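A single protein chain has been omitted from the complex, and every remaining protein chain is retained in its original position.
Which chain is which? They are A and B, in the order written, and residues in each are numbered from 1.
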Amino acid sequence: MRTFKVKRFLHGDNLFKLLTAVFASGVIITLSLIVYNLVFESYPVFDRFGFGFFTGVSWNPVAGRELFGAFPYILGTLVTSIIALAIAVPISLGIAIFLSEMSPSAIRVPLSFLIELLAAVPSVIYGLWGLFVFRFWVVDFVEKPLSTYLGFIPVFQGTPFGLDVLTAGLILAIMIIPTISSVSREVLIAVPNSQREAAYSIGATRWESIRIGVLSYARSGLVGAAILGLGRSIGETMAVTMVIGNAIGSAAIPTSLLKPSQTMASLIANEFNEADPTSLHPSALIGVALILFIFALAINIFARFLVWRVVRVRGGSV
Amino acid sequence: MSSYTFRRFKDKMAYVFGFLCVLITIIPLGSILFEVVRNGFPALNVEFFTGLLGPIGQPGGGIANSIQGTLILIALTSIIGVPVGIMSGIYLAEFGDNRFGGTVRFFIDVFLGFPSIVIGIFAYLVIVLTMRNFSAIAGAFSLSIIMLPIVAKTTEEAIRLVPNSIREASMALGVRRWRTIVSVVLSTAKSGIATGVILAIARIAGETAPLIMTILGSQWFFAGFDGPMDALPLRIWRMSLLPYDYARQQGWGAALILILIVLTLNIAVRFLTRRKYRISM
Partner (left out) sequence: MRIKLDLNELKETDDLLTSKRNGTAQFSETLDKYKIEIELLNAWFSEKHALKDISMNIKANSVTAIIGPSGCGKSTLIRCLNRMHELTPKARVSGQVRLDNEDIYAGIDPVIIRRKVGMVFQKPNPFPTMSIYDNVVAGLKLNGVKDKKKLDEAMRKSLELASLWDEVKDDLKLSGSSLSGGQQQRLCIARALAVEPEVLLMDEPSSALDPIATGKIEQLIISLKEHYTIVIVTHNMQQAARIADYTAFLYLGELIEYGDTAHLFENPSKELTERYITGKFG
């Protein structure tokens, strides 16, 4: 054990370790600063509306008659994300199982490469495609039939125009499939082979050995993967803002799949630059950002915890 | 034994379902690529690459400033993000098996899936308000926060892959630990680190949300680090909102350029890591 002398301490090795540690702490410092700034800057709007900011449904930035309630946007975020998850999770699981357990190794690499490419496409290009191409697919193949045959059900009411909750949810689904499937694949690969062999040895078919040997073992990790997908979808901004219709205030409450709406992220993207800096508006938007931040933080922490339980050592390359 | 044939059937169905899932997912990819090429290609001409936009509503012009802006942002962001990311990665891999390292690792993982628009607001509050101006610095600041976790994580993994025997060989020659890391370990891990950096660049090249409130956007060429500027993703968004055909076509054109950049970077990474995958399979 070295005697602690200052001269010895300013040794190359210790300095280097200190230097790298300082850089590494940048992450922690940044996150703390983000929290601080968000809270500080949004304080005015919380001071003014208190808890009503979370539950209010009106949104009026006009000076003198300001009303700010984030509830419709919280709902919009949740509804679009739930739609996205409902579609993306089964498909992602199917992909993960197919690629990691079933497919011949020759096509495994090219196929997984293609799916990862999907993750590389920038959000704004998804939005562009969604606005000018996908939207019409949704209208023609989903919304028009829904409206015609099931239009009496409240959830399917509205004109099938394409810029609405449904399209946003569907595009989000496509965007989060690569995330969920790649994490799921890592989780499945982490299941020890002895589990699969145990199932085979009592006469299970391939699917059965996956079901009882792999899936039940990997359960919590797979749930974690899905929640990670949820985390990604609530933060998605550009693609959503281009296809969700951008409604404001109480009109944004997602009462039907075919109605335009708004998510927390898309609201900020739409209004931030036009918000009058002297008014309460920016503070309100930052307040919405704070809510989004808390959601994202909680979801990400929970998801990582679940994934780590199965994958254990290192998180892999996500 | 009909129970047995049913089990066989379920097995087959599982395979078919899995295959269909993959197929369903590849269709949007194909469509996106197809549409971007189909709609964007006609927009490409010399003026597109060299000219600036005229007043709104007037066809013609180009996105030269957007391309320039994206390149400047990539450079600036990398200057900030790459060193910090690599140093963090080094710390985590070489010294980080303790509570502090665990905490840092955890925060990095949290940051990886983070809403980029919140990061944009942070950059706005910290840089734009302080400088009293939209700027490349604010933009690069926000993008570097997005870049940092990616570089740090891939650097850590690349360094961990370096076998201990190499470190020991170097230390046995009397080389100090920090020198060993910098000279020996890093150069062994350099391709892994490089792929991480390239992937991060591909990611930030396409980021739009944080740019909205940091660089604002501009019709002019880059005019200094203390004023607004333009970038490809922002241009795409703004063009898509205009009700003019020429604008939309330019939006697709810009999208084509952007996607070419991003896909090229991704495929380059794939190519570089191809051999690594072969060995570990």
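We take it that a contact is a pair of C-beta atoms (placed from the backbone, for glycine too) under 8 Å apart; a residue touches a chain by one contact, two chains touch by 3 or more.
Predicted, not measured: the structure shown is a model, and the values here were computed from it.
Undergrad: Touch as defined at the start, partner being the missing chain; which of A:212, A:248 or A:301 qualifies?
TA: A:212
Undergrad: Check each of A:140, A:197 or A:276 against the chain that is not shown and name the one that touches it.
TA: Touches the omitted chain: A:197.
Undergrad: In the complete complex, which positions of chain B touch the hidden chain?
TA: The missing chain touches chain B at positions 3-4, 7-8.
Undergrad: By the contact definition given up top, give the residues of chain A that touch the hidden chain.
TA: That gives, for chain A, the contact residues 105, 192, 194-205, 208, 212-213, 216-217, 219.
What we mean here is this: only the chains that are shown with their structure count from here on.
Undergrad: With centres defined as the mean C-alpha position, give me the chain A-chain B separation in Å.
TA: Result: the chain centres lie 17 Å from each other.
Undergrad: Could you list, by residue number, the parts of chain A that touch chain B in their complex?
TA: Spelled out, the residues of chain A in touch with chain B are 12-13, 15-17, 19-21, 23-28, 30-31, 33-34, 37-38, 41, 90-95, 97-99, 102-103, 105, 109, 111, 113-118, 120-129, 131-134, 174, 177-179, 181, 205-208, 210, 228, 231-232, 234-238, 242, 265, 268-269, 272-273, 285-286, 289, 292-293, 296-297, 300-301, 303-304, 314-315, 317-318.
Undergrad: For the complex, give me every residue of chain B touching chain A.
TA: 7-8, 10-11, 13-15, 17-22, 24-26, 28-29, 31-32, 35-36, 39, 83-84, 87-88, 90-92, 94-96, 100-101, 103-119, 121-122, 124-126, 145, 148-149, 152-154, 157, 160, 176-179, 181-182, 202-203, 205-209, 212-213, 216, 233, 236-237, 240, 248, 251-252, 255, 258-259, 262-263, 266, 270, 277, 281
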